[in-house]
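Notes to accompany the following structure.
Only one protein chain is missing; all other protein chains are in place.
Read from first to last, the chains carry the letters A, B and C; within each, the first residue is number 1.
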Amino acid sequence: MSSRDWDKFLIPYEQAVEELKIKFRGIRKEYKKREDYSPIEFVTGRVKKLSSIFNKAKRLNVSMEEIDTGIEDIAGIRIMCQFVEDIAKVKELIRQRDKKDMDIVYEKDYVNNQKESGYRSYHFIIRYPVQTSIGQREILAEIQIRTLAMNFWATIEHSLNYKYEQNIPPHIRERLVRAAEAAYELDQEMSLIRDEVTEAQQEFETKSQM
Amino acid sequence: MSSRDWDKFLIPYEQAVEELKIKFRGIRKEYKKREDYSPIEFVTGRVKKLSSIFNKAKRLNVSMEEIDTGIEDIAGIRIMCQFVEDIAKVKELIRQRDKKDMDIVYEKDYVNNQKESGYRSYHFIIRYPVQTSIGQREILAEIQIRTLAMNFWATIEHSLNYKYEQNIPPHIRERLVRAAEAAYELDQEMSLIRDEVTEAQQEFETKSQM
Amino acid sequence: MSSRDWDKFLIPYEQAVEELKIKFRGIRKEYKKREDYSPIEFVTGRVKKLSSIFNKAKRLNVSMEEIDTGIEDIAGIRIMCQFVEDIAKVKELIRQRDKKDMDIVYEKDYVNNQKESGYRSYHFIIRYPVQTSIGQREILAEIQIRTLAMNFWATIEHSLNYKYEQNIPPHIRERLVRAAEAAYELDQEMSLIRDEVTEAQQEFETKSQM
Partner (left out) sequence: MSSRDWDKFLIPYEQAVEELKIKFRGIRKEYKKREDYSPIEFVTGRVKKLSSIFNKAKRLNVSMEEIDTGIEDIAGIRIMCQFVEDIAKVKELIRQRDKKDMDIVYEKDYVNNQKESGYRSYHFIIRYPVQTSIGQREILAEIQIRTLAMNFWATIEHSLNYKYEQNIPPHIRERLVRAAEAAYELDQEMSLIRDEVTEAQQEFETKSQM
């Protein structure tokens, strides 16, 4: 395919990301309207750049023809939570949608089983139908759910992986692990005041709508 | 229901409008990416205000319990086209989605059968499923398709209807009819140069992506 | 300059367009909040593409070194009005800002002195200060003020000029002139119901805020 054709290949992925962002942001709005604590703090999304797709395909030995099934995170959605406990609630909300506007392909729990690098997040791979001007297309998308602290750490690891092309030198990797521990610690401390806070934020929403 | 309960009643309608705006705006983006002329110029959406819903319910003798089936335009989407001919293409695009992400309930052709007032637009009433935190809800929505000139006129008629509570005095109504004729005339003149323009805009998209 | 340097050359223009859009959209919001009729219907903005800048520079015999003074519309803002009469009000609002957050360089009245092609709009060329990370830069920007009907026509003429590289063939040019007349006619008819409408929209804003 020419580079223009690859641009067109990304059309349904871009549309899926736009729709999924609106859908998960809608859940946050809904909780606020119901004057309730929202387990979703904010939502971002992105389509992988073509150069990153090609690099990953090479690394995973995926041929050009199988890219749409072999690379599962061309469309990516990230849901940030205030507290570790909120991740469970978001998982439930996504499972509720299974066989409705999306199909869950599989889940991966890097929250309870963190990666060696220190990475923590909960992942869903979903199949999502997109209506285009030339008919329906089903694409794969990855949804990552994490706390603000997990996200902060992951952003930084991502930059370093990019710089070192997946080969971060050992002394930096060690520092990253220590930073991951500090992030974990922060999440733990926050969990201890969670009940107080969720109650407080609920009151906040109620009062500010009166 | 209390006024707060009514606010909550609107939650799925607000979500539907957000999703439908993203979906139809996505079609425009898609045409641009395909370096093609887009039949959609721009898309707007709104949820009817509660006061307007109640007024309409009263006028149509719809009871409070039946508002979700009796008032079909609580969620409203408006699709604007450059040329009258584009309306047919947009109709097709919507019919393609029937039984996929929305169901068409019925259609009304006020383009070929304009209202006495001078009003022209093509209407779809659709049923649209919304996933909320408490499960799926199906709502009704109205999609209006019109040219820029039809839209200009309709905006102005809407304000006057609001001011005169659906009873625009005869001398103003006459002037509105004359304005509708001028809008129609403009659409006719534009149609005569349509082929030239669509070709030109297609070239524009192609070149600006090179 | 390399193509990357030209991309950087555009930075203050992009920032200026973002700021000016927010400023003129703010005026519309302000009128609504004051429960008043807004002379501004909507606002768009764009930075000229590099290829268009270079083409224009060639056509106007502007050297690469003088592009920032020789091409006055690299940053462009467009303000759309419902009625011809609103253009005068917007002119006043801009003149009020002179020597405050922008300086007016000159004005051109293509509303009362329409171009031979049928083009109608009111133009301001302004000088606008932008704060960048490497200090203040003053750039030129063009503000176009027009009715919805003038805008509709101008969009279409723009596409055709692009296609025919400023040399639209005579028979199409004639049709464009007829379309411009139809647009003018529509503006005239609308003006005749203007007083009724502005009053109605003011009432609308007042009521919908109660």
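Going forward, a contact is a pair of C-beta atoms (placed from the backbone, for glycine too) under 8 Å apart; a residue touches a chain by one contact, two chains touch by 3 or more.
Please read these numbers as outputs of a predicted model, since none were measured by experiment.
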Among the chains present in the display, which ones are touched by the chain that isn't there?
A, C
Touch assignment to the omitted chain, from C:E66, C:D101 or C:D195, lands on C:D101
Write down which of A:E66, A:E92 or A:E203 is the residue touching the left-out chain.
A:E203
If the missing chain were put back, which residues of chain A would it touch?
49, 51, 82, 148-149, 152, 155-156, 159-160, 162-164, 172, 175-176, 178-179, 181-183, 185-186, 188-190, 192-193, 196-197, 199-201, 203-204, 207-208
In chain C, positions touching the absent partner:
4, 7-8, 11, 14-15, 18-19, 22-23, 26-27, 29-31, 33-34, 93, 96-97, 100-101, 129, 131-133, 135-136, 209
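Rule of thumb we're sticking to: only the chains that are shown with their structure count from here on.
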Pairwise touch network: line, ring, star, complete, or other
line
Fit chain A onto chain B over the CA trace and report the rotation angle, somewhere between 0 and 180 degrees, nearest 5.
180
Under the over-half criterion for shared residue numbers, do copies chain B and chain C use the same patch or different patches to meet?
same
Quick one: chain B and chain C, Cα centre-to-centre, how many Å?
27
Which chain A residues sit where two or more other chains touch them?
none
